[in-house]
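A single protein chain has been omitted from the complex, and every remaining protein chain is retained in its original position.
Order of writing sets the chain letters: A and B. Residues in each chain are counted from 1.
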Amino acid sequence: MSMSADSPAKTQRIPSALIPILVVLILTIMALLIGAVAVAIAGKSPLLAIEELIRGAVGTRNNIAATLTRSIPIVICGLAATVGFKAGLFNLGLEGQMVVGALASAVTANALQGLPAIVLLPVTILAGCAAGALLALPAAWWQTRFNVPLIISTLLLNYIAVLFVSYLVNNPLRDLSGGAAVPQTVMIPEAIRFGVILSGTRLHAGIFALLILPPLLAWIFRRTRLGYQLRMTGLNPDFAAYGGISVQRMTLLAMAASGALAGLAGAVQVLGVDFRFIDNSLTAGGYAWTGFIAAILAQANPALVVVTGLFLAGLEVGAAGMQRNTQIPLQIADIVQAGIIFMIAVRQRVGQWLRHILLSEQRS
Amino acid sequence: MANPVPIVQMTGIIKRFGQTTALAAVDLAITEGEVHALVGENGAGKSTLMHILAGVVQADHGQISIRGNPVTIDSVETANKLGIGMVHQHFMLLPSLTVAENLTLGREPKRRGFFDRAAAAKAVTDLGERYDLHVNPHVRVSELSVGDLQRLEILRALYRGADILILDEPTGVLTPQETQGLFRVIRELKRDGKTTLFISHKLEEVIEIADTITVLRDGHVTGKPQPTMTDSQEIARLMVGRDVFLEFERPQLTQGAALLEVAGLCGKGVNGVTFNVYANEIVGIAGVTGNGQTELADLIAGILPVRAGTIKFSGKDVTRDSVAQRRAASLAYIPEDRNKQGLAPDGGISDNLLMGAHSRPPLIQRGILNTAAIRQRTEMLIQKFNIKTKNANNAANTLSGGNAQRIVVARELADNKPLIVAAQPTRGIDIAACEFVRDALVQRRNVGAGVLLISADLGEVMSISDRILVMYRGKIIGEVAGLFARESDLGLLMAGITNVNVSG
Partner (left out) sequence: MTIFDAALLASTVRLFTPILLAALGGMFTARAGIFNVALEGMMLVGSFFAVAGVFWTGNPYLGLLLAVAAATLVALLFGYFVIEIKGDAVIIGLAINIFALGFTTYAMRLVFGVTGGYYDPSLEGLPDISLPIIRDIPVLGTMFSDHSILVYGAFVIVVLAYLFLFHHPFGLHLRAVGENPEAAGSLGIRVKRVQYVSVALCGILCGLAGAQLSISLVTQFVEGMTAGRGFIALVAVMFGQAHPIKILGASLLFGLAYAASLRLQGIGIPTQFVAMLPYVATLVVLIVTRIRPQRQSVKEQS
């Protein structure tokens, strides 16, 4: 009993694996339409906006480099969020974890600068990861022990961490030489700074993280016992506990890993872009939140996070370029991102609708 | 004698849910003042048919007439106005609100726009007087007993002016004595001119209380046996289409070693329980749900912490052991709520089959999953336990209840653990799957396992247990040998009454 009235030639078999990707595409287009509406309200031409947006993102060699550079912290934070999602956890504290990770690595690099670069670099990175993990762990502990919802505790810790780090950078750790307007720390030793891989741009070696981390994470989730335990905890904690998995341990591990990755994002920014910790530079960029959205859009799939992270980075870089040329405020990017999340809620319906239209009918 | 116009006439009712046809042109005629039983197994369509009558869902095709007048029942409100009220299987009550508030919810008496508490309380007591169904109006519903909850539900239907009462599986949560109490109420209502529609799969009860029986199978009416002239076998055959094994043949075996020793166990809901389970036997724990059985199972499995007492598996004290440790040695556990505890509904069948075995070689080597070995095991289990699926990676929630339970049973019985705890293993699944599960447990018992069966279905407990323990308010208050158990004796024990000589 086929429900399609189409002629036989039209009911082709589209592999159902393609459907999630099509869904993401449709959702993104719908979100862009929302952005177009916001632009129209501002009295400007949406077509012009899109044109400038695309040019700003990928129109020139420099722009592409800017997009790629921006995508690095976004994707790493997205992976941090993904680790949390897999275990069923909402880590909204990525921003705070990123910031403490950045500061910790900047401070460590300077404090231990006597060490040979080959040792100093990994130690610096580890310091950043450790700081992020240490900020995330209390929230995990409070949830398992005291029922404090992660959503709220990680958010509150965000505010607290950012304020605390701001204090440190304004006072004891401030670099008073050079008379910079913004509080910042001393620069890190040259030896460990990430080299630029595309001359004339700021695109640095950190981009390789995007090639290494996603497959590594995917492998851990699919092929290891720990990955299985984390996934089952995320799918149904009662089931996991019933099967002998310690949900408490999984929560702590997942949050520590998530925080560590966010801290890594901060460390990479310090090592590759700023070469010091600059108050507000990481929060102003909104990398952590964009990364979070990238993870939601990618449905917590590590490989897909790279794609969505690149897309959102392009959106933001393009919007900045668009603002320079058309005076349309770059916050359009934020509006589109919010629109994307709304569309995600509709994802189920869109997926069902696509299945209905494209796939030939299958009997249950 | 001319046939009176039926108070309810449903003709040609068709209802589909997506691809499944729940009702395929069903006709039903109810005479005023009768007790009419609708019988069928899970998924036969009896609840759906009544939901249509009660306005909860709408039929795709068909006609309904009330007292000879064709009507369209498009909502619960409309049904209420026609005098139809339904008491659902799962109580539709609000625990934090009082009895009076629950009774009048949706039809509140008002005084100057505000809720008139006094009038609501009066309604409770007035109705209670009239139908001999007494409940205290000011008490919070969370504090009522199960029997009271049911009384309140019936009162509410009457408050809303029901002349036609639909009771959906009302005796599932009652002891045999409470069931008799319900039957008294039904007869009282009948004397008052009310019509009662009684959905059940408990065949003995149906024969006892009903004036008319309609049997449904797969959305069709398969028969209308006369209560006075039929028996459970015949009704069961109409329900399923073939002969059904209601009694399980099993060889008498001598008890083996003690596989489970529980002594003085205290924990949440359990107040000092002592018993053993030996090899080659099935120990059934009977009791109305809510007397600590669920917690007992979770305590034995290690999911709930023990406050006092000891638990031993094959002589080894496991009281302080974790869930993983208990499973590793000897325990298989079929939990009561498969969707909450027994499965990850959004997870793949393969992932669901792996749980519990995910820590041991050869499926795991040095922390890494051996995908080839896992796939082999998955395929073997799907075959052996007849799990109907095309793809081992489909999500568990795409399967029917019975099929999903097969996943749980397959997983738990896969590794031949000596001790099996099965809590409500046949709840909410089709008869074929029920038979399958019970058969699997008996088979394991025959080859040396010890099974602890916890079930609210007294018939099930009686049909496969070697020994039956009855649980009441967190304690074991009686033990009966399986072969000599009588339902009436067990019923008294289930209600907490122990000063009667129990045979066996």
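Simple rule for what comes next: a residue touches a chain if its C-beta (ideal position, glycine included) is under 8 Å from a C-beta of that chain, and two chains touch if they have at least 3 such contacts.
Here the structure is a predicted model, which means the values were calculated and not measured.
The chain not shown here is touched by just one of B:Glu108, B:Asp148, B:Glu169 or B:Glu234, and that residue is B:Glu108. Residue B:Glu77 is the one among B:Asp27, B:Glu77, B:Glu143 or B:Asp231 that touches the chain missing from this view. Contact with the chain not shown here comes from a single listed residue; of A:Val58, A:Leu137 or A:Ile152, that residue is A:Ile152. Taking the whole complex into account, subunit B touches the unshown chain at residues 56, 75-77, 80, 86, 88, 90-97, 101, 105-106, 108, 110, 113-115. Summarising the interface, subunit A meets the missing chain with residues 38, 42, 90, 92, 142, 146-149, 151-153, 155-157, 159-160, 163-164, 166-167, 170-171, 289, 293, 296, 329, 331-335, 337-339, 341-342, 344-346, 349.
Throughout what follows, only the chains that are shown with their structure count from here on.
For subunit B in complex with subunit A, the touching residues are 18-20, 301, 303, 322-328, 333, 335, 340-347, 351, 354-356, 358-359, 364, 367-369, 371. Within the complex, the subunit A residues that touch subunit B are 222-226, 228-229, 231-232, 235-236, 238-246, 363-364.
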